[in-house]
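Here's the structure, in structure tokens; my notes come after.
Rather than the whole complex, this shows some of its chains in their spots.
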Amino acid sequence: MDYLQSLQCKTPAEGRQLAFTLARKSIAAIQTDPEVRNNLRLEYAKDTAQLIASSQVVAIEFQTIAMANNYWRDEE
Amino acid sequence: MDYLQSLQCKTPAEGRQLAFTLARKSIAAIQTDPEVRNNLRLEYAKDTAQLIASSQVVAIEFQTIAMANNYWRDEE
């Protein structure tokens, strides 16, 4: 699990990237066949209901990461 | 990721705008073709279930931003 050595991120943008990664890796952990995932991705990227559901997962992961970084308040 | 330099926003209204931006950019990060996104947008803006789901994503993003700004209590 190389992508999750730490929840500490230098910037909000880096935190956002980690949120995307966590969301994507959850899918990969359940559907382990990369070819099947690629086919599924083509489909759901055209389905707004699923795009919205995906963005909700990203929002939840990002909330956790933002908490972990004290919302990057100290960077100000 | 120019839209996410900081979670600090001067006012609740500015925070709300950032919440909308984050939600919209999540969709754009998954469906990267702007023309496809425009077509999808026309559809889902007429579908209440998807409008409600979108507003839920905004609510979660806003919660994170509100926490980050200590709920703008100091502005009072």
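Some observations on this one:
A and B are the chain letters, set down in written order, and residue numbers restart from 1 in every chain.
Just so it is clear, a contact is a pair of C-beta atoms (placed from the backbone, for glycine too) under 8 Å apart; a residue touches a chain by one contact, two chains touch by 3 or more.
Here the structure is a predicted model, which is why all the values come from computation and not from measurement.
Here 2 copies are displayed; the structure file describes the full homo-oligomeric complex as 6 copies.
Heads up, the rule we're going with is that only the chains that are shown with their structure count from here on.
When the CA atoms of subunit A are superposed on those of subunit B, the rotation angle is 60 degrees to the nearest 5.
Separating the CA-averaged centres of subunit A and subunit B is a span of 15 Å. Residues of subunit B that touch subunit A in their complex: 1, 4-8, 22-23, 26-27, 29-31, 36, 40-41, 43-44, 47, 49-50, 53-54, 56-57, 60-61, 63-64, 67-68. By the touch criterion stated above, subunit A contacts subunit B in their complex at residues 11-13, 16-17, 20, 45-46, 48-49, 51-56, 58-60, 62-63, 66-67, 71-73, 75-76.
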